[in-house]
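The other protein chains are all here in position, but one chain of the complex has been omitted.
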Amino acid sequence: MTISAPHPAPAPPPGPAGEPAAELRDVHIGFRSGRHVTPVVRGISLALRRGRVLALVGESGSGKSLTSLALIGLLPPGAELTAGSVRLGGEDTGGFSARRWREARGGRVAMVFQDPMAALNPGFPVGWQIAEPFRRRLGLGRREARERAVALMREVGIADAPARFGDHPHEFSGGMRQRAVIAMALALEPAVLLADEPTTALDVTVQAQILDLLAQRQREDDLATLLVSHDLGVVARLAQDIAVMYAGRIVEQGPLDAVYTRPAHPYTLGLLEAMPEAADPGEGNSGGRLKPIPGVPPDPRRPPGGCAFHPRCPFATDLCRAEDPPLIEIGGGRATACHHSDQVLTEESA
Amino acid sequence: MTVTEPGAAPEDTGTVLKVSGLEAGYERPGRHGFGRTRVPVVAGIDLAVRAGRTLGVVGESGCGKSTLARAIVGLRPPFAGTIEFAGADLAAAPPRRRRRLSRDLQMVFQDPYTSLNPRMTVAAVIAEGWSVHPGIVPRDRRDAEVARLLELVGLRADHGGRRLHELSGGQCQRVAIARALALRPRLIVCDEAVSALDVSVRAQILNLLADLQAELDVAYLFISHDLDVVRHISHDVAVMYLGTVVEYGTAADVFGDPQHPYTRALLSAAPSVHDRPESAAGGIVLTGEVPSPAAPPSGCRFRTRCYMATDACAADVPALEPRDGLPQSVACHFADSAGSTAPPP
Partner (left out) sequence: MSTIAPAPPVPAPATASGGTGRRRLPAIAWVGLAVLALFVLAALAGPLLRPYDPVATDLPHRLLAPGARLGDGSVAWLGTDQVGRDMLATLLAGSRVSLVVALATVVIGGAVGLVAGLAAGYFGGWTDTVLSRIGDVQLAFPSILLAILIAGVLGPSITNIVITLAVTRWVIFARVVRASALATRELEFVDSARVLGAGHLRILFRHVLPNCWQPLLVATTVQIGLTMVAEASLSFLGLGIPPDAASWGATVSAGRDYLGSAWWISTMPALALAAVVTAVGVVGDAFRDLADPRAQL
């Protein structure tokens, strides 16, 4: 089904005023091994506001998934929040008991994972799994929960919802499964939606459908969404704001359009230029060469001194090798962590 | 159906691989448990790879592109059709001869961590082919040759003594490429060879593949779901859908002026850094998902998801042929040079 129904222009984004729906304040996450802690996320601050999509972009190992898991209190075993605070609707979750977290999950913050097959229990009908929060959390009766679930399945574009209510996950296609997972996430009308690579496991044409669905739900439910992805193209479809992560830190942050058009950090610039799209502006093989970022991301156990990106950076100077640049405002709602952002900005416009 | 070699340019050096009427797939127990039923995941494909050039094969999961790759390198015996390579039909060659021919036909897999034996050193991984095919490199020259190959793919000679888990994903994929090159093949099948890599590293490997082609004149059959990557690396392109090729031509023709509704939809759905939330609507969003290869639709296989479909599409299978003066071959009844397959506004 085509979800691209005509819609009114998006409402003007609410200003930075007001309490964010979810917020990370200087969050540090590390992997503990005995007494030693390997820092993986090193001081991240983010704010998610209703009606906005923030893209968190980075390559594997950048810490973007851990960051999103911290927002829902689901850090994997071994990983721990070593500093900073996670706030939901203005409330610090630092003192949350396991029970408080369970109540918050689903009701206030929900998550859509990459692999819909892993997010669904293969042993139970899909509809039953969507209806479960209505029964367990809202205490609805069997019939009423079923009605709510069927309505929700319709909303996420599962055709013939009443008939498919009793189908098991393996009877659903990949795209339909991800729709079901989205329905489960939205069941209790959370304010915050975390989507960790929601379309990475899907085909291009199905990915387009799911992105449309997410955009539609985002608009209609006025969600505060965090979209975690490694794909610069996917996030461009959905997000108004972007934060680029490298080696556990945000290196650049701001409105997506401005960041993509004039990146202020060499890593963002490198990522955009490494895309085949950048090398072949026309059609077909222009014979052009790609511009990869040389080298590989640092090992979190042996971080380079100074700026973590300096060994791969064409702008690196002695200053970069000595001093880790802080994330500073550069105007236009943007911030970057680079000593040479002025140079990077002119590089792109040149 | 004749095999068309798209855009046969004057400098054309001939064809290294020619696939005709290829059918391949899997077998499953037949009805009532008797016999076995063949499910053709690849249902009749004609393709040609030009020497020293790259044929990109693009399509979504279930289109049969991986089955095609595995049939060509001999990992999955085809049900029907011929695979002409180096003057022999690989599909009909006896195992011993097939193994000898495999020297010239190598493959790079998607995930280097699973496709290379983790118990072996990098040098052993690269040199394994020389033990299988004696006579390529004499025993006393092997260390030097491993070092040369490592440098060729952008690694250092001292990487030879390491094990794979000590290397990054990109470095491992370089090892996989060196292993394939060690046999000095004329064709390398790359099955999603860069899909597991991060953007920045992916660009390194794509550049390496291009450099190696320029230097060694090796041809690639480059299989990927990523349109941008295929567009970048390919000279010719085949777009696959549910076991058949729906559009086939030079990369410039297919990507520049796509004619099959599926190719149009695929290109329109591909994410781009130029997309924005406000401008997202308006692209072609296909409904539904790919049907099962065990029960393909009658006639045109794409008709169940096509915005152009008519009754004729259910009745007749459209042939993959150049239509109405189009430079590429298109398997659609409506394709013509006037662009009749353009999506409805």
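The chains carry the letters A and B, assigned in the order they are written, with residues numbered from 1 in each.
By our rule, a contact is a pair of C-beta atoms (placed from the backbone, for glycine too) under 8 Å apart; a residue touches a chain by one contact, two chains touch by 3 or more.
Everything quoted here is computed from the prediction, not taken from an experiment.
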*From the list B:S20, B:T67 or B:S102, which touches the chain that is not on show?*
B:S102
_For the chain left out of this view, which of B:D89, B:E151 or B:E166 touches it?_
B:E166
*In terms of residues, what is the contact footprint of the unshown chain on chain B?*
61, 66, 70, 73-75, 99-100, 102-103, 105-107, 109-111, 114-119, 128-129, 131-133, 165-166, 169, 176, 179, 183, 192, 195-196, 198, 224-225
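Basically, only the chains that are shown with their structure count from here on.
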*Please compute the C-alpha centroid of chain A, do the same for chain B, then give the distance between them in whole Å.*
31
*Spell out the part of chain A that touches chain B in their complex, as residue ranges.*
1-4, 6-7, 9-10, 53, 59-60, 173-176, 203-209, 211-212, 215, 230-234, 236-240, 256-257, 260, 270-272, 274-277, 279-280, 282-285, 288-294, 296-297
*Touch list for chain B against partner chain A, complex*: 60-61, 168, 170-171, 198-204, 206-207, 210, 225, 227-229, 231-235, 250-257, 265-266, 268-278, 280-283, 285-287, 289-290
